[in-house]
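Here the complex is missing one protein chain, while the rest keep their positions.
Let's turn to subunit A:
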Amino acid sequence: MLSRALRLPVACAGVRGPGRRSLAHVTNVPDIPTEEDRTFSVPIAEDSFETYEMDPPPYSVDITKKQLRQIYHDMTLIRRMELTADGLYKERKIRGFCHLSTGQEAVAVGIEHAITKQDKLITAYRSHGNTLMRGGTVKNIIGELLGRRGGISYGKGGSMHMFTEGFFGGNGIVGAHVPVGAGIAFAQQYTDSGSVTLDLYGDGAANQGQVHEAYNMAKLWNLPIIFGCENNHYGMGTSVERASAMTEYYKRGQYIPGLRINAMDVLAVLSAVQHGKAHVTAGKGPLLFEFLTYRYAGHSMSDPGTAYRTREELQKQRSNDPISNLKERLVEWGAFSEDELRTIDKEVRKQVAKDAEEAEKMPVPENTPDVLFEDVYMRGSEPNQRRGRTIDETYYKG
């Protein structure tokens, strides 16, 4: 099937990612209602999608002013939270790993606004934004990063392991959570839930064998799943061209229809996921989405992110920032004034600062055996005794 996207000269072709594109042709949004809850249609750039064996999503989304404001707010909130984590890490208050998603906010936010709380999501270790979107709070996420008892995982998980209802982490082994995501979709099918699983992984994980094992079972059993490859161009410090024999990740499902999305545009992500969810929950089988995005930060805090890419490249990508992109359009369309958006920025900044401050004040877990050994097993089914560092530290239960 020859899609509209394939017939167009595609600006985001090639793995270097979407360049800055002219928004002139999408500025024309007539009659933005004054009411917050009135639905209207906003256009999506024609070069936002490339398809593989499927029709492209609609080149517009129906949305309200309230939703647009929330989307802008959410992206700003993730950005601010990540920058705050960056600062706390540099103050040596966050230990170990910390993978930031600055630059990739449109993926987490666009997906969340296209799905419901009944839908499920699982991702890898760059998961702060997803956690926030799935019901975490700035306070309990930062609290977790700081190793506090009030953290979202009670100080047991840290940066990579956060869970909420409908969100299955936060997983630290590259690629291993992809079949796990297929299992979540399997459970959705088993229970006839009518919902969808978003199974996110990076371009680095895309080369793992078990990712392809998951594709196979998902297609074989027609699971309600959207595989989502977040292509931020680097698996740690290795560029996609240096790691993948074929970098069109949306085509790598072969027998699974695919879609490449300009994921620097949150509305393109929203439209694509809405479209994908409808396809998948109609029982038409899995889809493979590639979210073309860009990671501003290094892989983790120990990586300044400069050894394998040029300053110019980073500069160029920053000029295609997902938050600025949306802001620019909202103002151009006359949906919001710059002042209104600036107010949101200020509020978010204030809220994150306050939440981070409160998180810092939360106590750390008590250094007791009760806390150390809790939740290794389900409560009520623990072994009678477990060994500590010495025989005297053996922990008895029951």
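A few remarks follow.
Quick note on the criterion: contacts are C-beta pairs under 8 Å (C-beta built on N, C-alpha and C of every residue); 3 or more make two chains touch, one makes a residue touch a chain; residues count from 1.
We adopt the following convention: contacts and distances are computed from a predicted model.
Going by its UniProt record, the hidden chain of the complex is named "Pyruvate dehydrogenase E1 component subunit beta" among "Mannan polymerase II complex GMA12 subunit", "Pyruvate dehydrogenase E1 component subunit beta", "Sedlin" or "Exosome complex exonuclease RRP44-like protein". Check A:D55, A:D303 or A:E374 against the missing chain and you find that the one touching it is A:E374.
Across A:V29, A:L83 or A:A176, the residue that sits in touch with the chain not pictured is A:A176.
The omitted chain makes contact with just one of the residues A:G155, A:G253 or A:P286: A:G155. Contacts to the hidden chain, counted on subunit A, fall at residues 120, 122, 151-157, 161-163, 165, 168-173, 176-188, 190-191, 209-210, 213-214, 216-217, 220, 374-386, 391-392, 394, 396-398.
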